[in-house]
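Worksheet: the structure to be examined is printed underneath.
Just one protein chain is left out here, and the rest sit where they should.
On to chain A.
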Amino acid sequence: MEVGRSEILGAMDRKEKATASLLKRVLVSCASQAKQYGGCIAAKVPKVERDMCLKEFIALKIPGPRGLFFDDGNKLLISPTVDQVFSWKTVPFNPAVAYTTDAITEGPILSIRYSLDLKIIAIQRSSHQIQFLIRETGETFSQKCIPESERILGFFWTDCPSCNIVFVKTSGLDLFAYSSDSKSFHLVESKKLNVSWYAYTHESRLVLMASGMQCKTFHGFQLSAAGIVRLPKFEMVMAKSDANSKPVLAIEDIFIITVYGRIYCLQVDRIAMLLHTYRFYRDAVVQQGSLPIYSSWIAVSVVDNVLLVHQVDAKVVILYDIFTDSRAPISAPLPLLLRGFPGPNTDVRSSKQGSTSLEADAVPDEAIVYGDGWKFLVPDLICDHVNKLVWKIHIDLEAIASCSSEVPSLLEFLQRRKLEVSKAKQLCLTLTRTTILEHRPVATVAKAIDVLVSSYTRSSKVGPNVKESKTDRLQSVVPQVSGSGPVPGANNRNSTTGVESEALHRTSIFPSSDSEENADIEQLNTVPGDHQSIVEAQASSSQYLHLGPGCNRLNDYVSDEGSLISSPAISPDEMYSFVFAPIEEEIVGDPSYLLAIIIEFLRRVNIEKIKVNPNFYVLTVQILARSERYTEIGLFVQQKILEPSKEVALQLLESGRHNFPTRKLGLDMLRQLSLHHDYVSLLVQDGYYLEALRYTRKFNVDTVRPALFLQAAFATNDSQHLSAVLRFLSDSTPGFKDTSDYSRYHHILTEMNSCASA
């Protein structure tokens, strides 16, 4: 029965109209089940178009649920009932996802997680016992915590080579390995620590354990496929309201986030109303500055490497791109918009400028934004406990783009987006185009071009770099690129871009150098070489969300540089065809501005040693010729600003119809490019047939028809010349005397001579 519902939901994934009507029927006919539908949440600004709505729902309808759990190792949403456990895959996010069930024994459930190979379910039954269920056979067995004084705070599965599961206890960590033969776990290692509470995300593979009176002293471990790394102990900063009060840090105040392959910890300081950020390096934890907060309940999500700080009380979200040192938000605080939620008045996009709680009326009661039942899951899901809905957060790039005027930084932001690559790319192109059409200052446009070009360079350089580093590095330095291989940057740029996303998303606690492409392989020099193996291999899940089925992910080291565009980087060719060519048609009058932009572009591209499509130079010549700036054409050609190519040469010849020196530049370029045939033909065409003949002799050009020379010589009406040409051709071209050309012009020559003598 539930399956049927999912199918209905699946069918909804169509055009809005169809969806709306279908949903209307569903809502009317099964009003009680309507509660089971979810929707998507979009962080948005007021202007949104109608068909941008995402229809992403997960229906969580099961009889008698006993809580909701999220297994971030497998991205599973889990809801147990008395004797069964239901699980939904959240990746890829599919509203029509079917659940799976497993029978379990009765008993309390404190937490539940599937093993990473999904073969075993671990259920924490009490603070002293964790029960394991082998899914294939239904066998169960338990692992108990021996000393009664210790309590199990929680557990997680790991892909660390030495162990499979980690128990976090008040006395520290217990690392267990599973042996499939004996169907049992044996203790591999214990890390003795006092733990008040802990935080773990599978994404970062990082477990942080709080201790001390204020719970602000932290120990951390990273348990990844590359081994175990112990982080140095560190203290978090907490402001005091007065001398005597000692605020205690709670588990809700700590967030581990992964952006751009770096791991950060965010800590809410309720007294100072600040969100402190700490960045993890393998041998240090460095505080990175603080973000202001405006709410006592703060939640954090990461979508496509953008940090979303939900100011829950204020019902707004602030977006940060913490790639650079800048701690400025991307835009002003924005409301969350529930989208794709089919209500009677769906035309929510009717731009409610400035309204904070958008669409409250459009959304059924159960889907209130920032409701009490909201639980924020790592990294970008929101689970509504009360209403049993799962939302996925989506960032509306278009809306962000339309509300920022700072073009270069906006482009930078867009260039870093991996989730909606083609949209980001499209937006970048549009933005650049508009900036130029609006005649913004050259410096601004130059900066924008700078952003695009350096982003392109990065994306085309990454491939070879990663490969190189792999060869001289341990095998354990994980993987990711195995499938990609080095892609020669020169001839195959577009396909290399795939590699970057990979590199960017790798999680690592190595310090990143400034250069992006090396972020994951560079070492802090204080680190001894043998520790390097901890590079965390897990690709961030967010990257895969849009890839859809067929990309089986998590734990594997898929390289997904297929036919998909995986980076919004814009190649010079695309710059030409989508920015300059269209603009050139629109800009009329004085071309100085466009010329200045072209120069800036060429300059940037030249610094990065990227090749430019000859069409680009052709365009430049056209622009210059149109305003009769022939001196500059000459200068540009001479100084090789316009790189020689046949296309440019032909354009010079064309533009030189009214300016002879320019035409000559074209001819000279043909000669320098050794395009003998074209050069000779043009020489003859201009009447320089003797020079052309000398040239053909020197370079053995035999592709030009002899008749051309003869015609040209005949046209001068000079029998001597004609005879010379005839003679030359007879001598140099074997078999020429047998051709019709020879006999024809020989005849003409005799006639000319007889006329002359007569």
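Worth pointing out:
FYI, contacts are C-beta pairs under 8 Å (C-beta built on N, C-alpha and C of every residue); 3 or more make two chains touch, one makes a residue touch a chain; residues count from 1.
One rule holds for everything that comes next: contacts and distances are computed from a predicted model.
The UniProt record for the undisplayed chain lists the protein name "CCZ1/INTU/HSP4 first Longin domain-containing protein", from the options "phosphatidylinositol N-acetylglucosaminyltransferase", "Pyruvate dehydrogenase E1 component subunit beta", "Serine/threonine protein kinase, CMGC family, CDC2/CDK subfamily" or "CCZ1/INTU/HSP4 first Longin domain-containing protein". If you put the hidden chain back, the residue from A:Arg151, A:His385, A:Arg433 or A:Lys664 that touches it is A:Lys664.
When the missing chain is restored to the complex, the residue among A:Ala596, A:Ile610 or A:Val701 that touches it is A:Ala596.
Interface note: of A:Trp88, A:Phe155, A:Tyr695 or A:Phe728, the residue touching the hidden chain in the full complex is A:Tyr695. Between the chain not shown and the residues A:Lys183, A:Arg270 or A:Arg629, the one that touches is A:Arg629.
With the whole complex as reference, residues 442, 590, 592-593, 595-596, 599-600, 602-603, 606-607, 629, 631-632, 634-636, 638-641, 660-661, 664, 668, 671-672, 687-688, 691, 694-695, 698 of chain A touch the missing chain.
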